[in-house]
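Right, one structure below, let's go through it.
With one protein chain removed, the remaining protein chains of the complex are shown where they sit.
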Amino acid sequence: MNTLDVKTLNVGIIGYGYWGPNLTRNFFEIPMSELVAISDLKGDRLQRARTLYPDVVTTPDYTELFDMDLDAVVISTPPATHYPLAKECLEHGLHVLVEKPLTLNSEHAEELINLAASKGLTLMVGHTFEYNSAVMALKNYINNGELGDIYYLDAARLNLGLFQKDSNVLWDLAPHDISILLYLLGEKPISVSAQGMQSIFEGIYDVAYMNLVFPNRVSAYIHVSWLDPCKVRRVTVVGSKKMIVYNDMEAEQKLKIYDKGVDMPTYTNGGFSEFLCSYRSGDILIPKIQLVEPLRQECQHFLDSIVNHEPPCSDGDDGLSVIKILEAAQRSMANGSTHEVIQW
Amino acid sequence: MNTLDVKTLNVGIIGYGYWGPNLTRNFFEIPMSELVAISDLKGDRLQRARTLYPDVVTTPDYTELFDMDLDAVVISTPPATHYPLAKECLEHGLHVLVEKPLTLNSEHAEELINLAASKGLTLMVGHTFEYNSAVMALKNYINNGELGDIYYLDAARLNLGLFQKDSNVLWDLAPHDISILLYLLGEKPISVSAQGMQSIFEGIYDVAYMNLVFPNRVSAYIHVSWLDPCKVRRVTVVGSKKMIVYNDMEAEQKLKIYDKGVDMPTYTNGGFSEFLCSYRSGDILIPKIQLVEPLRQECQHFLDSIVNHEPPCSDGDDGLSVIKILEAAQRSMANGSTHEVIQW
Amino acid sequence: MNTLDVKTLNVGIIGYGYWGPNLTRNFFEIPMSELVAISDLKGDRLQRARTLYPDVVTTPDYTELFDMDLDAVVISTPPATHYPLAKECLEHGLHVLVEKPLTLNSEHAEELINLAASKGLTLMVGHTFEYNSAVMALKNYINNGELGDIYYLDAARLNLGLFQKDSNVLWDLAPHDISILLYLLGEKPISVSAQGMQSIFEGIYDVAYMNLVFPNRVSAYIHVSWLDPCKVRRVTVVGSKKMIVYNDMEAEQKLKIYDKGVDMPTYTNGGFSEFLCSYRSGDILIPKIQLVEPLRQECQHFLDSIVNHEPPCSDGDDGLSVIKILEAAQRSMANGSTHEVIQW
Partner (left out) sequence: MNTLDVKTLNVGIIGYGYWGPNLTRNFFEIPMSELVAISDLKGDRLQRARTLYPDVVTTPDYTELFDMDLDAVVISTPPATHYPLAKECLEHGLHVLVEKPLTLNSEHAEELINLAASKGLTLMVGHTFEYNSAVMALKNYINNGELGDIYYLDAARLNLGLFQKDSNVLWDLAPHDISILLYLLGEKPISVSAQGMQSIFEGIYDVAYMNLVFPNRVSAYIHVSWLDPCKVRRVTVVGSKKMIVYNDMEAEQKLKIYDKGVDMPTYTNGGFSEFLCSYRSGDILIPKIQLVEPLRQECQHFLDSIVNHEPPCSDGDDGLSVIKILEAAQRSMANGSTHEVIQW
């Protein structure tokens, strides 16, 4: 396709609160999109949007966007509104990029997926880390066998968090890590268990630990917290040949590849040795990762998916998978950390 | 008591493998003890001991120690031998310091406790971290209310580990963290759950996650691993006023006190605010901790306990508590991470 | 002054290359200024400016700005053009904020200072670090005696640098550290010496070490490099009571206050002790610094200085001082690191 022929897509934003401004800036700057309108219920946010984008329409009434000849809408509103807003946008024939989590339950997610499919529209969820260069490089190392067999993954996302009504630390933070795990492994977990704490407010989980069991005995652990003094964003992948730590808090050195492992004895002399095996500890490599804003790559991918009529990497099914895992984890937390098998 | 009158105690060592040399060096150097004999089954170890301590008796037969007019014996042999060796030593009227874990099951531990009590002998287990200046300072901060109400603790002890037959990562590493938790909180957990992985060898857990539920809804999490690329030894304590991270990998700055927390709103105006509360992030203090070798303090404490006829901090009961928690965790791992209530 | 009465100042930008976009964004966002025009010789830069600020005039000809009823101009062009551009702007009655270094020699700087004074205009140079919250806090600690007597300061600013024609590492990086030192100490150095290396290109210094001697025997050392594998931006201040490290590479913990020092003996018993004194090593405090974009504070300060008819913190004299020190350092490097006394 000749780049001169690339259609410019008209984009509207619904929700200009915490994350919306970042999405807005990217769609404003990407040549392939035309930022047409921004909608938010709060006047001060619209005022700020007008300062930055004086030529863009701002309105407290998102339904006005339906009369603006838009191609696509980006929804970054509170999670509870994702479903009705996305549904209405799809019904008006608009492609939709919605922030994570896609919806608050899997029925709603399935409804949106079916609606988008029936209308031939693109439905994408904002799992940013699937567009992160370091995560993409990590997936490459896994796929090309550099790590050997994968034993397990351990993810942590900790910090002091903003407590929100109608949410909890699981739904707020774990979507990131779940989407990373699904993306890295290319598989869905068989079962999930979780336990959580309600330290500050009765009824609001602020610390949670999850376990996901994948096929081939691969396990993954996720620790999320709104109550930790240190900001941590880390995924460790342990394989039979090598181990990788992805530390998103590092400015540049985000991946560290450890030539470490446990070597099994090549023979056992009849009996049983005192130490079953020895460990190997070799070089550490910190590969150069080209730094690109992940959100820029996500926004560009949304536009490309629309134009090329191809499902995006983080499509509705991906969003649904994350929600089904969150639902199972929530059930597990409520039931004393039972193992919840997920029906796919 | 006048220091001139302090009795010098005759000490023997059983087990001169990985940890024994450290215990030996300390009892050799402490003025209050006289290192008399070292026993180990392996000749090369005894050879090395003779090089360092040419005047100390070395023997492959530990029973020879019973004829040497010893006051106390230090046992640092493989865990499976702790019980029979400690029992035999106590029966010979010797005070006993035994490495962690005290025994491999709680019945044996109770038997040793009763035996020591009936004979008026000191039974102490080598929970080193209870004699660590940083852990002691951390307990002080908790006790004097500096942290406010304790919400939870999170401990991690990770590294490439030496796989051993008849052991697993839980029994190898978790005793440290469990003894720290019991010491810090001054309480015993109500229930325990755990899950583990057998990545390398069928039947040997090499990664484990534990949850301990304490009274007053305090929870503690422990992550131990023999399969991690990074050496981690960290305990995070989260309180309502402040949070502390104890990082044992730091050479000097082992404690960091964060003036961080979540402040609840003082009033709610009828409705319900969007954000339930705000977080507070103030100064960080790294207190000067006087560095003393914890093992030196532990060995001295053993000798003092004997002379003063006082139960040591890490006495048999403490060792038993750790074992009952390990047993419950082991049951939980075997049963699919059930919540195991512990009978105290 | 009632904020309702605050005059909005019309601002133009000359130079939209590396740093200009940051200045532009701030003047665009600050309510007290109206961004009117952007000038740059390169079309692609103007194109990018038009994308972000469609309502702002863009032009390759900066002289057009003189017909736009502007109040102030911001100059962020290559250093060699600072003098003629600033001069022309002042002659047209415009207040001027010019990037560092103010000019390439002190005669030109003096001429600009005199010109601004004679016309009653504000002349300010963009020494950003004087508007950095961490540097301001550091100055407070020095001024209120927390550190005791200042012994010396050591500054390092290292990285792989972009080699530029007609510049060198001294003129590129050292203005930051020199302006920080002048600001922190509130004094001007008596003499300067420097040595440099021309590793890559004959005639272009890419590594330099400077020494500044201040009154009261206070010394300061500056190490700047375009050829270092690690990005370093650090100032260490050593006082008789405490020591502070300002590490600008830290995201949040930019200041560390060490209760460390050397205590002199209170008496000497006739002879002379083997060790003259002992060192003291106490707590470390990491104070909470409120993070504000320094450039925002700088831009706001420029506007405030104009409206209030008050000399800015980094006024022309400040810019001149930095240049006289750079000139002396350059002479010293050329003459084999002679000590160059500066006439103030």
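Annotations for the structure displayed:
A, B and C are the chain letters, set down in written order, and residue numbers restart from 1 in every chain.
Everything that follows uses one rule, which is that a contact is a pair of C-beta atoms (placed from the backbone, for glycine too) under 8 Å apart; a residue touches a chain by one contact, two chains touch by 3 or more.
Remember, it's a predicted structure, so these values are computed and weren't measured experimentally.
Taking the complete complex into account, A:285 is the one of A:117, A:249 or A:285 that touches the chain left out.
Counting over the whole complex, subunit C has residues 151-152, 154, 160-165, 193, 195, 197, 199-201, 204, 207, 209, 211, 219, 221, 223, 226-230, 236, 238, 243-245, 256, 258, 260-262, 264, 272-279, 281, 336-337, 339 touching the chain that is not drawn. Of the residues in subunit B, those that touch the hidden partner chain are 28-29, 51-52, 54-55. By the touch criterion stated above, the residues of subunit A touching the omitted chain are 253, 259, 281-288.
Throughout what follows, only the chains that are shown with their structure count from here on.
Farthest from subunit C, judged by the mean position of CA atoms in each chain, is B.
Averaged Cα coordinates give subunit B a centre that lies 53 Å from the centre of subunit C.
Residue positions of subunit B with contacts to 2 or more other chains are 281.
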